[in-house]
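Just one protein chain is left out here, and the rest sit where they should.
Up next, chain A:
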Amino acid sequence: MTTLPPPGAKKLGLVIDLDTCVGCHACAVACKEWNDGGQFGALPDEDPYGAQPHGVWFNRVHSYAVEVPGLVIGESGIARARAPDATSPASPIPDSPFPIPGLTVHFPRSCLHCETPACVTVCPTGASYKRAEDGIVLVDADKCIGCQLCAWACPYGAREFSMERGTMQKCTLCVDRIYNETLDEADRQPACVMACPTRARHFGDLGDPQSPVSKLVAEREGYALMPEYDYKPVNRYLPPRPRRGGCADAMTKASSPESLDTAQLPGVLRWLDRVLSR
């Protein structure tokens, strides 16, 4: 079994904005490309042009359709507001042929670089380890025997095993980029962060409360995945912001319905007397 280093001050990780992620898979493919040709590669593909292509990815994007809290789909398939409590006799929204939509959420998933990762402590050889200096969880392929205990221990499904290599692979937080003095300083970021076209991914030190990522987490109420397991993930997700759809919308406050009482206004003749200038 592998021991964890003493807790360090520096906790490098990712902050992923679920409000902005459009589910384009740019992060996943950039990651695959960087690591496939790099020192943690290859990321093997099996049956790449065949019936069941599958390969190793350190980062995968999943999409979910979720219903808006407070709205339920009725028997008719029509969404209506959930009754505030069981005693409420009726929905405040009358039956309507127009559906009230839910949300589609895109969720990128990769190693969360936990502070107390079970994937490390279960490792019989020391191949899986957590770096003391920055908290990154890595796999040393030279020591990995492919027992896959770590994959069983990780509740987040962050580890990938390929028969071809016989060793476990996972997100490295691009440890071979972020300190790499052969790269321009601006490029010393994980490939997924560099690629993200909506800039929904942020990298930094979550152990430093003054870091931009920590501030972002504080401001947007970022959360850790499944904290109840107590593995203390370092990565954070920023929740979708409240959607400003139909009602209670600040956008519409200034224009009350009265100001648009169209019945009170004449037809085209209203503009006859309008003095315009060119």
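FYI, contacts are C-beta pairs under 8 Å (C-beta built on N, C-alpha and C of every residue); 3 or more make two chains touch, one makes a residue touch a chain; residues count from 1.
By definition in this document, contacts and distances are computed from a predicted model.
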item: Per UniProt record, name of the chain withheld from view ["Molybdopterin dinucleotide binding protein", "Outer membrane receptor for ferrienterochelin and colicins", "NADH ubiquinone oxidoreductase 20 kDa subunit" or "Transport permease protein"]; value: "Molybdopterin dinucleotide binding protein"
item: Contacting the left-out chain in the complete assembly, out of A:L14, A:C119, A:A200 or A:V234; value: A:A200
item: Absent chain, residues of chain A that touch it; value: 17, 19-26, 28-30, 32-34, 37-39, 45, 47-51, 53-55, 57, 63, 65, 67, 73, 76-78, 96-99, 101-106, 126, 129, 138, 140, 142-143, 175-176, 179-183, 186-187, 191, 194-200, 240-241, 243-246, 249, 251-252, 254-255, 257, 259-260, 262, 265, 267-278
